[in-house]
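Just below is one structure, and these are the notes that go with it.
Omission of a single protein chain aside, the complex is shown with its protein chains in their original locations.
By written order: A and B. Residues from 1 in each chain.
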Amino acid sequence: MTTGELRTSVIAFCCENSALQAVEDARHFGMTMPECVQTIRVPCAGKVEEDHILKALESGAAGVVLFACHTENCQYLQGNVRAEKRLTRLRGLLDEIGYPADAVLYASAAPAEAARAARILRTFADDLASVDREEAIEQ
Amino acid sequence: MIVAERKAISDILQMIEGAGRVLVVGCGTCVTVCLAGGEKEVAVCASLLRLQNQGEDRDLTVAEATIERQCEWEFARELDELVPDCDAIVSLACGAGVQTLAAQFEDTPVFPGLNTQFIGIPEEQGVWTEHCLACGECVLDKTGGICPIARCAKTILNGPCGGSQDGKCEINPETDCAWQLIFDRLKRLGRLHMLEEIEPPKNWSHSSDGGPRKVKREDMIL
Partner (left out) sequence: MKAQQQRAAILCSCCGQVDLTEVEEALQSRDIFCWRHDGLCTEDGTEFIAGRMAGANLEGVLICACADEDKARLWRRTAAAEDVQPIMTSVIGLRDLPPDVRRREVLMAAAYQKNMLPVSVREAVSVPQKVLVLGSSAAGLRAVIDLAEAGYDVTVADEEELARRALSHLPPDLSGHNDVCALRDRVAESDRVCVRAPVQVTGIEGQVGGFAATFAHADGHSSADRFGAIVLAPGCEPVQRGEFLGVDVGAEVVPVSQFDDAMAREEGLSVLAGVRPHQVAFVVPSDATDTEVPFMSAVRAARRTRRVLNADVYLLCNDAKVTASGMERAYRDLRDDGVTVIRFDEETLSLEEADVPHTYTDPGEMAHPLTLRFAGEDLDGAGGAGSWELPCDRVFVADQLRLSRMGERLADLLELRRGADGFLGDDNIFQLPVDTNRRGIFVVGSAGRPKTAEAGRVDAANAVLSVQDLLGGGVMTVDHAAAIVQGEKCALCLTCIRSCPHTAISVDEDEGAAVVHREACQGCGICAGECPADAIQLEGYSDDSFAAALDVLRGVQ
């Protein structure tokens, strides 16, 4: 059902109140960003459902980042808390099926933290790529 | 409500071994409410099965459906069109739902995706506790509305055992001693004297000890 093209892509669900601004700024300021990152604007990280993240993986995304606001900084008070808990459960589920749980990441950034957002995405994309390489070597 | 918990995905994978087309069916009643088998859990379960399969050689397709109540023939029949296209059904319902589907679809294996736990209540969001054992002969009138059969670890009917400590159960110190609760409640209601009544032994033949049970209401039988 999927094309193989997206194997290297990272989907980043970004809270529009914080991380989305940071990621956009990172691009705007010319910071080094992995090209494979595709942002999806969400009203709050607490909106992102487990099945959406799984569908992104099913569609061929190599990794999914759920980018929320920092602790105690959610405009909707509980959104980041809910998101982090949901993601923790999801990682457990992925682990159960033998899928690398590190393919999904919960992260937070403030709107002004472009460098932080860029660094998180870079590290994440690099880690995914190195896992891919290891697998290739094994095969 | 009936409270259930999801089975490990590895268990489900083992059950559907060899099936190429799987239908995951949720139930919109009890197990949706206890967050184990509603439409979203169906989507999650189906996605996980598909994802797991991505690394495998075989071809697996997973379809999803959620019906209002899996324990009713009429709702089960809504799956009539989907079932012929699948080799196995994973039912995210209580045991009654699984069996309804199994009876309805004789030629397709139906596997349970949940472990049915008990009849209970949400103590708080995300935490459920057992409150009824369906013993068939309710004694709550005599026990201040607190069930010693379901909530006492030893199902004791005549007062607390020696292991009741500071209002907690010796089997699990997180559990309240049902008899302490009963005593406190009856005291509050000014009905402690009820505990002095001599009760005949409970007739367990109304429970599952009497074999599978049946309830009939003659006037409603068409």
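Assume a contact is a pair of C-beta atoms (placed from the backbone, for glycine too) under 8 Å apart; a residue touches a chain by one contact, two chains touch by 3 or more.
Just so it is clear, the structure is predicted and the values come from calculations on it, not from any experiment.
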Displayed chains contacted by the hidden chain, counting the whole assembly: A, B
Of B:29, B:143 or B:180, the residue in touch with the unshown chain: B:29
Touching residues (missing chain, whole complex) on subunit A: 2-3, 5-6, 9, 11, 24, 27-28, 30, 35, 38, 40-44, 46-49, 52, 55-56, 59-61, 72-79, 82-83, 86
Where the missing chain touches subunit B, by residue: 28-29, 32-35, 38-41, 43, 66, 125
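Note that in this section only the chains that are shown with their structure count from here on.
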Whole-Å gap between the CA centroids of subunit A and subunit B: 36
Partner subunit A, residues of subunit B touching it in the complex: 8-10, 13, 40, 43-44, 47-52, 54-55
Residue numbers on subunit A that touch subunit B, as the complex places them: 49-51, 54-55, 57-58, 93-94, 96-99
